[in-house]
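My questions will all concern the structure given below.
Every protein chain of the complex appears in place save one, which is left out.
Chain nomenclature is as follows: A and B, assigned in order of appearance, with residue numbering initiated at 1 for each chain independently.
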Amino acid sequence: MQVGTLLAGPVGWLVIGYLGSLAVLLIASFWEVDPLSGEVVRNLSLTNFQTLIDEPVYRTIALRTIVIAGLVTVTDVLLALPIAFYMAKVASRRGKALLVVAVLLPLWSSYLVKVYSWRTILSENGPLNWLLDPLGLHGPGFGNVAVWLVMSYLWLPYMILPIYAGLERIPNSLISASEDLGARPGHTFRRVIMPLVFPAIVAGSIFTFSLTMGDYITPRLVSNNQFIGNVVFNNITNDLPLASAFAVVPILVMIGYLLVARRLGAFEHI
Amino acid sequence: MRLSRRSTILLRLAVAAGLAFIYIPLGILVLYAFNSSNILEWPPPGLTFDWFPRAIEDSGARDAFFTSIKVACVATSIAIILGTLASLAVARHRFFGRETISFLVLLPIALPGIVTGVALSDTFTQVLGIDLSLFTVVVGHATFCIVVVYNNVIARMRRLAGSLEEASADLGADPWQTFAYVTLPNLQTALVAGALLAFALSFDEIIVTTFTIGAAQETLPIWIFANLFRPNALPVVNVVAVIVILLSIIPVYFAHRLTREEGGTAATRGGTIEAEATAVP
Partner (left out) sequence: MASDTPDIRLTGLTKVYGDVVAVADIDLEVERGEFFTMLGPSGSGKTTTLRMIAGFEDPTSGSIELAGADVGRTPPYDRAVNTVFQDYALFPHMSVGENVAYGMRVARVGKRERARRRDEALKMVRLAEYGDRKPAELSGGQRQRVALARAIVNQPEVLLLDEPLGALDLKLREQMQVELKAIQRDVGITFVYVTHDQDEALTMSDRIAVFNQGRIEQVSTPVELYERPATAFVAGFVGVSNLLERDGRRFTIRPEKVRRLEPGAPPGDLLTESGTVSDIAYAGMVTRYRVELERGGHLQMVTQNVEGAPGDPESERGEEVLVGWRPEHAVAVSGKKLTEEESE
């Protein structure tokens, strides 16, 4: 079958439909809203971007979002590595299969529901405080820490599975060769395993970063702070151009991130 | 790799802790669905099944549930067609821009949902002048579901020797016959897996949906979100949440079973693992 016929549908949908709408988003970010009528005025101007740069509150929000995205990514890498390593190199065949399923299932089971669950856990009378109070400690409550915690929780499986897959691809003979040549496990891990699994880590981080950048539901449910997503969400109806402008920020960040990731070889691992 | 006994034990503890971290919040949620009290209280004063029938009777929840099913079915169907076409092209042909296709297909799911949501919303309302409705929701869902089908089909195509299709042509079958008699039968389970995952993805999605749905409709996640802050609806929301968990776990489990030889599926947001090493010999 001709390549052209095969591709016409999908490429048409994606290029015209999706890329086209991204272009619309970009253009819309240059529009304005008439302060009296509330209607969108299609004059091109940089006012929105000016606002974003000038207003300190928007700068804070953008910064907060990016920093938490980074923290979540790092946290998830640290949490995922031991689990993924165990799954790939230590567990028995049966154990491996079970663990894959165990990590896989919650992955796809309703993001909203999971955030909601954490909201109840972190609430004043919730299970976390119930657990910590006798120890004289107190949970973080709602706020930035909660956002960090919940997002690390939500995206963790997205980090475990690519790292697991990446580790699986490392032939055991390489590890044996390293041991044969006298290296202790720590050394083998640092010098042989980590460099080879690094692209997979980057692949996983694409999603943790991207998902954090766009989320507004988690901040809304477990904090009173605004993230990029919240600003966009709040403004979409009454100031579409501003919302669009703020939505451009994650696009820029993610495109930069994707380009770096591709250079690091992460695309083979998605 | 030979690890010291201490390292192995520590590793095992880390894994156990990780799994506990992953599952405890889900467990607590399930527990809350049986919570006899109708406020957020821990520990639950008692357990009851009462909320379940109430949830089923709730018309808002029921309508939202069926809306979600409808949207997921249509979006999945579109994604299957487009995803399969694209992967057939990329797997079996060499052409200019081949790597770009993989990148392009991935984009809707790699970019934050809010970006996709706002972009589609802007396009629908400002450029095309159509109102937001279930149609626009389906368009959005189909767009990011394509990659899930694409990745699963491509993984399967890579395992299928290209010589099978050549052999079919050599024996006299034209391209349609080859696709029907040889390619499709071997793609079946990958297609089903992709469809199941796309369904689960669409059913659960909220962010893009929020931006592309009309005011009058609700999918189930939208309904949950709307009712989250209403104390009276709380117990029903808990039950609905548990049902949603079950309904997304089941398709994913089967999708995984179907593609086990490829190392399992749904590893990442992209929908598939490329781990040959787990293939069962």
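The rule we apply is simple: contacts are C-beta pairs under 8 Å (C-beta built on N, C-alpha and C of every residue); 3 or more make two chains touch, one makes a residue touch a chain.
Predicted model, so just to flag it, every value in this text is computed and none were measured.
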If you put the missing chain back into the full complex, which of the shown chains would it touch? B
Selected residue (touches chain absent from view) among B:30, B:173, B:192 or B:226: B:173
Given B:45, B:185 or B:231, the correct residue touching the omitted chain is B:185
Where the missing chain touches chain B, by residue: 161, 163-164, 166-174, 177, 181-182, 185-186
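Everything below uses one rule, namely that only the chains that are shown with their structure count from here on.
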State, to the nearest whole Å, the distance from the C-alpha centre of chain A to the C-alpha centre of chain B. 16
Show which residues of chain A lie in contact with chain B when the two form their complex. 1, 3, 6-7, 9-11, 13-15, 17-22, 24-25, 28, 40, 79, 82-83, 85-87, 89-90, 96-97, 99-114, 116-118, 120-121, 123, 125-127, 130, 153, 156-158, 160-162, 164-165, 168-169, 172, 175-176, 179, 185, 188, 203-204, 206-207, 210-211, 213-217, 221, 228-229, 232-233, 236, 240, 243-244, 247, 250-251, 254, 258, 262, 267-270
Give every residue of chain B touching chain A within the complex, in rising order. 1-4, 7-8, 11-12, 14-15, 18-19, 21-23, 25-26, 28-29, 32, 40-43, 81-83, 85-86, 88-89, 93, 95, 101-108, 110-116, 118-123, 125-127, 139, 142-143, 146, 151, 175-176, 179, 197, 200-201, 204, 206-207, 210-211, 221, 224-225, 228, 237, 241, 244-245, 248-249, 252-253, 256, 263-264, 266-270, 273-278
